[in-house]
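Only a portion of the chains appears, each positioned as in the full assembly.
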Amino acid sequence: MAKRKHRRPRNKILERKVGLKPGTFSAPTESFPPRFFLISFNQDFFEELELKTYPELLQRVTEMPDARHWIDIRGYGDQAVLEQLSQDFGLHPLQMEDVINDYQRPKVEEFDEKRLFIISRMLRWSPENKTLDDVQLSLFTGPNYVLSLQSDYADCLDPLRERIRVGKGVIRQRPTMYMAYAMMDVVLDYYFPVMAEMGEYIEDLEQQVLLSPSKNNLTLILDLKSELVKLRRITWPERDKMTEMLRMDEDVIPESLKAYFRDAYDHSIQLIDLIDNHKEMTSSLVDLHMSTVSNRMNDIMKVLTIISTIFIPLSFIVGVYGMNFAREDPETGRVYPMSMPELYQPYSYPILLLLMSFLILSQLYFFYRKGWFRSF
Amino acid sequence: MAKRKHRRPRNKILERKVGLKPGTFSAPTESFPPRFFLISFNQDFFEELELKTYPELLQRVTEMPDARHWIDIRGYGDQAVLEQLSQDFGLHPLQMEDVINDYQRPKVEEFDEKRLFIISRMLRWSPENKTLDDVQLSLFTGPNYVLSLQSDYADCLDPLRERIRVGKGVIRQRPTMYMAYAMMDVVLDYYFPVMAEMGEYIEDLEQQVLLSPSKNNLTLILDLKSELVKLRRITWPERDKMTEMLRMDEDVIPESLKAYFRDAYDHSIQLIDLIDNHKEMTSSLVDLHMSTVSNRMNDIMKVLTIISTIFIPLSFIVGVYGMNFAREDPETGRVYPMSMPELYQPYSYPILLLLMSFLILSQLYFFYRKGWFRSF
């Protein structure tokens, strides 16, 4: 029996702890110990460090008030660090709770004045399991820094780091908010190849469904649909986030950057378009599966019907001539002329064989005309 | 015949009494006698009491005008108390009607000035029946108290009570409205484990459906769908309630608390997301069920077709050689050479057996090639 091999990855929101005092946060026990990365730059200089402890990081940042910093902390395994961080950077406990509990919808919040708290979700597609995974990236902007927090060591921001390293010009000259934009943009850019892979997977599934309507295929389709529903749920707020940022004050997001945010907004809409497209195609796959099952049933029925309608009447005919009606009165020996006289003619047997062959052929012709042999 | 074991729990709204004068309320006859709990606290002291009568409760509250109180009345079984309550706390008869008739959608109403009347619904999941139950929690805020009313003795607010007892700091310092928020938040928090249990139940159902497409399974799926529809209907107004509270004046809900309400708003949206997700998965289960039924039909038809197409033609063949065509003219004794000469050859029988075995094997090979044995 077709047992499912993998369980669907659990919905992250469901891992939420219940009954916690709101506005408290505690380092998740299974989290990695934090690592501290710092990229500091100016129009003139550039420095990329991994620091051992949080105090070192803080010191390095305060030493360079003129530079812009990307403070990049990965892993939430140390409660003390998290609390210190919350205090030093003026983060509300509820915000820290949002950061740590990795199940927030993408959103943007303005706090203090002119500072932003942004949540994006980094997407990963597992090609073997055909499942999506998403990890939260939390950003806090400050006057001369962007603080990024994530639970994993690995992320999809390397292209951006490379760009800061190499491309001396553009990103280093722009205001800090541009850096935040660039991070969100790289995250969003990563959705597109995932969508492309899903698109190919859908086409593969379609081929499989056309070849065989197995129960397993349907499970795969429904799993995919479930992934797309999940994906849609994190992409819609992405778009809302962008709309909100487009409407923000000149003070928070300078007019010169609006074109970039408008671009990101366009991307988020394209993503939603794509997801809807994939969803429609997946729904069509269910239709196709159902129809293939029905067609297969038709094929089976045709085999049965052809064989049965040919041989059942023939069996009857030969049964007739297997009957034992007596040819003569057992007592008097008087011959019964009407009792199966065919049995006593010299050419009855070959004539019967010919008749039956003719019957078979005419039935085959009838089925051929009704097109029953076409789909084999 | 698959009779349903349990009836669905009746929709509470339907228990509404008809033709009642609006703005009158009467203690429901089947309700518990009221019990009176009081939690009073200050930054400095804390007191938790159960009082015997309503006058005692009222006296205790009026004695301590500087403290903040959580007046917690459970059970509506005493009309006199309810009327007294309505008068003492300035509650409109229509509000009392809403409180007592346990079928209100979650809502918030501002009344008098700066006072709120809030309805939340506490959720319970019965793991045996796989049904949801929801009980109404009605809150009235006042200058230095929150009045909570519920029909049941048991509730899901114990974590909050514990927090007030233990956590000396936060909740005791905040304005009264924070207490109301904390109650709503605990109630909402309770939805998440229920959703998690439903999620697991959905996965169990999926396994069951894959194993057997029984009518019972479909009934379970449709029951679950109905529960989710009901759940969605109480969660959507929950979200509207939060939106409304977020838009309220500084006077009613201080700006310093807005972050908390925004957090609760986020939770309500996550809940709706989850419910929609569960609904989509449940709809997929119906598809899966239908497809499993069809596949099972295909399997049955395959068995029938394989057996029939193999043996019906063979039966015909052996029928042929069971015919009684005479070998010779019964009168003259002249031999008919074309009348079933096969019957009179020494090796006809073994040759026929071989032929029939070959026919069986070639048919089996044909079915194997068409993949009919694959799904058994």
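Per-chain residue numbering starts at 1, and chain names A and B are given in the order in which the chains are listed.
Here, a contact is a pair of C-beta atoms (placed from the backbone, for glycine too) under 8 Å apart; a residue touches a chain by one contact, two chains touch by 3 or more.
Since the structure is predicted, the reported quantities are computational estimates derived from the model, not experimental observations.
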Overall number of sequence copies in the complex as this file defines it, 2 displayed: 5
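Heads up, the rule we're going with is that only the chains that are shown with their structure count from here on.
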Fitted rotation between subunit A and its twin subunit B in degrees, CA, nearest 5: 70
Whole-Å gap between the CA centroids of subunit A and subunit B: 25
Contact footprint of subunit A on subunit B as seen in their complex: 159, 163, 167, 170-171, 181-182, 185-186, 189-190, 192-193, 195-196, 199, 203, 206-207, 210-211, 259-260, 262-264, 266, 269-270, 273-274, 276-277, 280-281, 284, 287-288, 290-292, 294-295, 297-298, 301-302, 304-305, 308-309, 312-313, 315-316, 319-320, 322-326, 329-330, 336, 338-340, 371-372, 374-375
Subunit B partner contacts - residues on subunit A that touch it in the complex: 1-4, 7-8, 10-11, 13-14, 16, 18-23, 92, 94, 97-98, 103-105, 107, 109, 212-215, 218-219, 222, 225-226, 229-230, 233, 286, 289-290, 293-294, 296-297, 300-301, 303-304, 307-308, 310-312, 314-315, 318-319, 321-324, 327, 335, 340, 342-344, 346-350
